[in-house]
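Yeah, one chain of the complex is gone here, protein chain that is, but the others are all in their spots.
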Amino acid sequence: MSLFILLDYASVLVFALTGALVASRAQLDIVGFCFLASLAAVGGGTLRDVLLDRNPVFWLENPIYLGVACGAAVLVFFTAHLLESRYRVLLWLDAFALAIAVAAGSGVAQSLDQSAPVVIVMGIITGSMGGLMRDVVSNEVPLVLKQGELYVTCAFAGSAATVLASQIDLSPAIVAIACASVTFILRAGSLAFGWKLPAYKSRPPSA
Amino acid sequence: MSLFILLDYASVLVFALTGALVASRAQLDIVGFCFLASLAAVGGGTLRDVLLDRNPVFWLENPIYLGVACGAAVLVFFTAHLLESRYRVLLWLDAFALAIAVAAGSGVAQSLDQSAPVVIVMGIITGSMGGLMRDVVSNEVPLVLKQGELYVTCAFAGSAATVLASQIDLSPAIVAIACASVTFILRAGSLAFGWKLPAYKSRPPSA
Partner (left out) sequence: MSLFILLDYASVLVFALTGALVASRAQLDIVGFCFLASLAAVGGGTLRDVLLDRNPVFWLENPIYLGVACGAAVLVFFTAHLLESRYRVLLWLDAFALAIAVAAGSGVAQSLDQSAPVVIVMGIITGSMGGLMRDVVSNEVPLVLKQGELYVTCAFAGSAATVLASQIDLSPAIVAIACASVTFILRAGSLAFGWKLPAYKSRPPSA
């Protein structure tokens, strides 16, 4: 169990950094930084816990998660002006947070003996919903829905890796590493090399 | 109970089609289609189940719902370019999904012996919240809030029909048909003939 707690902490920390960066783009004050950082940090995991009826929700049981999120927010508040491209940093931190959170979400569902589809969906929800809430609330185009990029696809592939790796009786730590690696590599490839799936086109190429 | 399961399947299928059509308007890839289709398909029913503390949430118990949603997404991905007006089809499918989902939501609440106001609210939530999530996430103007159209009103009337029809001891299937019919006819009348309620005007007509 402590593995998933570690993953939850790591994803809270990194998602909080992304929330704070979005707050810096919106020129909020320090409390606004803490608010957006916390929303991004615990949003996905909270939805996972509510849907799986895990009680109490992870950060209610242990409010240090919120301390971590606010600490990250304060750090960004005082240092973000040192960054050359906040949006670029935001994208890469978000990729990192996505990878960890997908591993945390799919791993927790797996440890609760959920079926494979539920494990996959919980990985996707935990990975993408905190960032989605962050983006919807702050009126940014949700990363989840940006054209010409892989995002939900990465979360899907990572969660599928969790399901597959669990079949062959690997230790939970190895499963989590496999899941996070698959997720991160796909997302990084999309950011760095423009990997993408074909998008829907309203008019097909004329034959 | 199987009646409500059938209604849940039907509303998942049709709402998924609407989610996928919205995804086609945003030119997403196939995973994005599945994501938006699933969000629209299970969003309202999930909120209903969380609020009523039904455990597990309907699609966690039976992930085939997600398979239905993704199947609908794939279908739309490959065929939507055949449609002449995707928005028109979207509106009519949404009307159909609304009618089914209102019947499912109010029927489930009724079967749990909830009070009449709760039955009505659960009908409205199940019917309109999946579409609302779809529209907020994809940054479309929510159908729920479009001026000069009936939408929540239809869900309200349909749910009220459920409450009334249940008073006179009709079978649940008849109640569901009555509810869906009232909802659909009002919404269809609004789409086809411009039925509407008077909107708020900031300046009353001069006397």
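Each chain gets a letter, A and B, in the order it is written, and its residues are counted from 1.
Here is the rule we go by: a residue touches a chain if its C-beta (ideal position, glycine included) is under 8 Å from a C-beta of that chain, and two chains touch if they have at least 3 such contacts.
What you see is a predicted model, and the numbers here were worked out from it, not measured in a lab.
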item	value
Of B:33, B:65, B:96 or B:156, the residue in touch with the unshown chain	B:156
Given A:30, A:75 or A:89, the one touching the chain that is not displayed	A:30
Contact residue for the chain not shown (choose from B:12, B:34, B:102 or B:132)	B:132
Chain B residues that touch the omitted chain in the full complex	50-53, 114-115, 117-118, 121, 124, 132, 136, 141-142, 144-145, 147, 150, 152-153, 156, 196-204
Contact set of chain A toward the excluded chain (per top definition)	23-24, 26-36, 38, 46, 50, 55-57, 60, 63, 66-67, 77, 80-81, 86, 136-139
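Just so it is clear, only the chains that are shown with their structure count from here on.
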item	value
Centroid spacing, where centroids are CA-atom means, of chain A and chain B in whole angstrom	29
